[in-house]
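What follows is a set of notes on a single structure, which appears directly below.
Every protein chain but one is kept in place in this view of the complex.
So, subunit A:
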Amino acid sequence: MQTIETLDPIRHHDLTIETGHSEKFGENIHCVPVVANELNQLIPHYPVCLLKDTETGQFGLYALLGFEPNQNLYIKSGHWGQGYLPLHIQRQPFIYQPNNHSVGLNLAINVDNPRVNKQTGENLFDDNQQPSGYLKNMAKIVEFLHSSLASNQAFIQTLLDANLIDHNQLKFQQTDGQSKKIDGLYQVSQQKLSTLSDQDVVKLHQSGALQACYLLLASQENFKKLINWYND
């Protein structure tokens, strides 16, 4: 459920936002959308792949968190383990809304998000109805994420135009000996990358896409960790 309200110092004055990360905030998801701009931070922790949106068929970048619906293997004993959290997780329960003059921040809030309450957590506004330090920080995250969407789209389009994406079935052995297949994953093709012409390599490099390609490939190592957790 989502009920989006434009953030307002009077209407939302008494709201508090519970922080922390766990299943109770609806974070038991098996993948999360990410942007190319955060690849550097993601790569030590998550396998990042391209997935197709089931409604539109369009490619998006996602960090994989599990292998079953509602399975987030990063949440352990009710808490999301250490490490960098994808911006999409960090920003909850806020979303981008331009020109919200009432608070001077480009923010709206999903009041149905389970973090939103009136007892515990961070205040949104101080006693003078000014945005709290917490809220200003959230605005930065939301704005950065928003501004990263265009370059993310451009990056994916570059991969498509250069014909660099390949279907990439993940297959591993479960503890019961059965083999498990995960379909619908797409990845930059190392083989296609290595056969690019000099000219195309330079073009990719100048757009920053070449580095991102290698980050994506490097992130696949994290599947090993995920498979171990899955089998534990």
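Basically, a residue touches a chain if its C-beta (ideal position, glycine included) is under 8 Å from a C-beta of that chain, and two chains touch if they have at least 3 such contacts; residues count from 1.
Criterion: contacts and distances are computed from a predicted model.
Missing chain, UniProt protein name: "Tryptophan halogenase", from among "Tryptophan halogenase", "Ion-translocating oxidoreductase complex subunit G", "Glutamate ABC transporter permease" or "ABC-2 type transport system ATP-binding protein". Contact with the undisplayed chain is limited, among A:96, A:134 or A:186, to A:186. For the chain missing from the display, the contacting residue among A:8, A:23, A:166 or A:200 is A:166, taking the whole complex into account.
In the complete complex, the residue from A:56, A:77, A:179 or A:195 that touches the missing chain is A:56.
The chain not displayed touches subunit A at residues 52-59, 160, 163, 165-167, 184, 186.
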